[in-house]
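Only one protein chain is missing; all other protein chains are in place.
Lettered A and B in written order, each chain numbered from 1.
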Amino acid sequence: MSSVSTLSATEGQERKIPIIKLGTFLLMLPLLLWLFLLIILPHVDLLMVSLREKLGYREYAFSFQNYIEFFTEPLYWNTFVRTAVMSIIATVITLIVGFPISYYIAKVMKGKKRSLLFMMCLIPFWVSELVRTFGWMILLRESGVISSFLQWAGIVDGPVEMLYNDASLMVGLVYTSMLFMVVPLVSVLDTLDDSLIEAGYDLGGNTFNILREIVIPHAMPGIASGCIVVFMLTLGNYLTPTLLGGKDGLWFTEQIYNQFITRFNWESGSAFGFLLLILSSAIVFVGLKLSRQTLADTVK
Amino acid sequence: MNETLKTLTTARMFTRRGLLKNAAMLLGGASIPLLGRKSAAGAASEEISVWGWQGQISDQMITAFKEDTGIQIRLVTYRSNAEALDRLVAAKGETVDLVFPTTTALKGWHAAGLLQMLDESKLQLERIRPGFLEKSMDLGARYRGRRYAMPFNWGVEGVAYDSHRREYLPGKLSWSDLWSDINRGLMTVRPMSALMVMALMLDGTGERLDNAYQNPENANEVFADALGFARAYKSHVHQFWRDSQELRAAFLEQGCVIGQAWEGTAAALSEESNNRFRFLLPKEGGLAWQGAMAVPAQAKNVDQAYQLMNWLISPKAAALYSAHSGFHSAALGAEGEMDGAGSKRFRDLYQQENALENLYWWKAEPEWFAALKQKALKEYLNS
Partner (left out) sequence: MIPSIPQSKFSTRLYAAYVTLFFLYLAAPLVVVGVFAFNDSLFPSMPWNGITFDWFLGTESPRVGVFHDSQLLESIGYSAFIAICVTLMAVAVGTCNAFLFERHSFPFKNILYIVALMPLVVPGVILGISMLVFANSLVNGIEDLFGFELDILRPGLFLVILGQFAFVTTITTLVISARLRKFDTSLEEAALNLGATKWEAVQTITLPFLKPAMIGAGIVCFLMSFENFNTTLMLVGSDSPLTITMFDRLKQGSTPALNAASLMLMVVSGGLALISVFVQRDRTAAPE
């Protein structure tokens, strides 16, 4: 995933032949089938379903009812906002935790050690999210490792339950997103010339000034793509909130699952899904515009 | 316990469908019968094999279903979840199209691979009482992220008393009235429920009992405390009951004046005694259970099973069921269709102070929890 660039190279040749050759068409067939049957039509259908109301068994009418219900029912609305806010917080924490690490890997470490450290950052993310979350459950639960350690060290008297609250949820979310922050940050900091930092010191700057004036502005594209990806993934996460989050704090994806599977209310489930898609796309779009990047840059 | 495990293992071996079959289906994809089948609309086979609880489906319901849909129900009855499970495991190859496990007992059925995933698009879930769909998923209908069972009925364990000799008021009566000194030697409880109620009363909110399901340390602690209390008050119990026969006998023959009781049985008692024996939910909330309907993996008349499930949650069928069994249907609007007495009984019990939200639901038990519970129960009865 870390080795892709844009297609701009070929764009120049593009306009030469206006008619599609048979070979090209045959080659296009899988692409078109994939995009239309598995991506475009399902999402169009999702939109259609979200815009209908169930009158009876297999009887429907066009209606905005599902969206109206979303905006008038505080539970849904609150969950939506809560999910968005928590995702923003998780993104910010991931950035704050991940930036010094990326800087360390890109600027402080050199050679083999540097590659090794970078690899060590990546390896945990080859493991299923389920396993990682399971690990956090073993660490944080009442009869878990951390609780036992605290008791052994005499810091607390009895077992402490650290699972099923917003803090444990945050720990899990940040953990899961870390890779997607560190990789773009390392690659962008990599291109920062050491001499710029040296010059900054020569001109009498202190660490804080140099960070603010030189390093962060240079890292901006990486920060932007990292934040966009992390926010998007956190918003759409289902496993971590379900397993680590509290009983009262529903995640919006859980709400979608409930509508679809538990209550078989596909109409409002589709509306919720579409709203989440809009929020997610809007954030990506705004983020890309602000950082003047394209989607293709971000997926690098 | 060991017997059950053995059955489960056998069952699992039976139900293991070969990967090869699926692989052939996906890769080959050639033979159409594997990909799909003729839609059942207007199919000829109009029979369905149903396994239900004793006293659950009446002849009247069978006739009404036949009138409405033309489908004949062949009914086989059983008396407990364990019996149904064991017999279903043994009945591989036999046609069974619909069964009614208790939702919290579904775990064992899933583990044995006895049920099939429900296609919710064929069910009229909007007919179910709000909240029950979520509840059923939490209590055990969810398996591998999907729904394998539908809410069917529910009932409550509360307190029955002899109104000639005691006077209690709704909203005032508490579980602890069972154990008060004036009722010493005049009281009947179900041993398991007695322990659970003790566990519930430990903190009055049930939160400790909730936590007991999380890990064995919590459970041990809660059971030890409950057991301590239960033992100390064991002399208050005149008679333990284990099924509805014994419960009736405790009041009608043994002279008990108060006791834990199933709502349905209590309703029958009340009717027979000209309202002398009455039933109330304690202010802490009754102990509630939910029953489910599920389609066995071996079912042959699946479309008919869906028709029957949808019919059973129609207000009309739900009213027939409630009137016959004394338990509640999970369907909406059943009490409106019922005769005056049944409908009034429902309103009296549940239309006050969030009685419905206040219920404490029996939970699905992890294996270790069930083992600890049995151990505590044995100690209680032997003490």
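Here is the rule we use: contacts are C-beta pairs under 8 Å (C-beta built on N, C-alpha and C of every residue); 3 or more make two chains touch, one makes a residue touch a chain.
The structure presented is a predicted model; accordingly, all values stated were derived computationally and were not measured.
J.: Out of A:E53, A:E69, A:E129 or A:E213, point to the residue that touches the absent chain in the complete complex.
T.: Here the residue in touch with the unshown chain is A:E129.
J.: Going by the touch rule given at the top, which residues of chain B touch the chain that is not shown?
T.: 5, 9, 12-13, 16-17, 19, 22-23, 25-26, 29, 34-41, 107, 111, 116-117, 119, 121, 143-146, 214-216, 297, 364, 366-368
J.: Over the whole complex, note the residues of chain A touching the chain we left out.
T.: Missing-chain contacts on chain A: residues 1-5, 7, 9-11, 13-18, 20-21, 24, 27-28, 30-31, 34-35, 38-43, 45-46, 49, 58, 97, 100-101, 103-104, 107-108, 110, 115, 118-124, 126-139, 141, 143-145, 147-148, 175, 178, 183, 186-187, 190, 194, 197-198, 201, 207, 210-211, 232-233, 235-239, 242-243, 253, 256-257, 260-261, 266, 269-270, 273, 276-277, 280-281, 284, 295-296, 299-300.
Keep this in mind: only the chains that are shown with their structure count from here on.
J.: Need the CA-centroid distance for the pair chain A / chain B, whole Å please.
T.: Chain centres of chain A and chain B, defined by C-alpha means, are spaced 42 Å apart.
J.: Touching chain A in the complex: which residues of chain B?
T.: For this pair, the touching residues of chain B are 120-121, 123-126, 133-134, 137, 142, 145-147, 214-215, 217-218.
J.: Residues of chain A touching chain B in their complex?
T.: 54, 57, 141-143, 159, 258, 261-266
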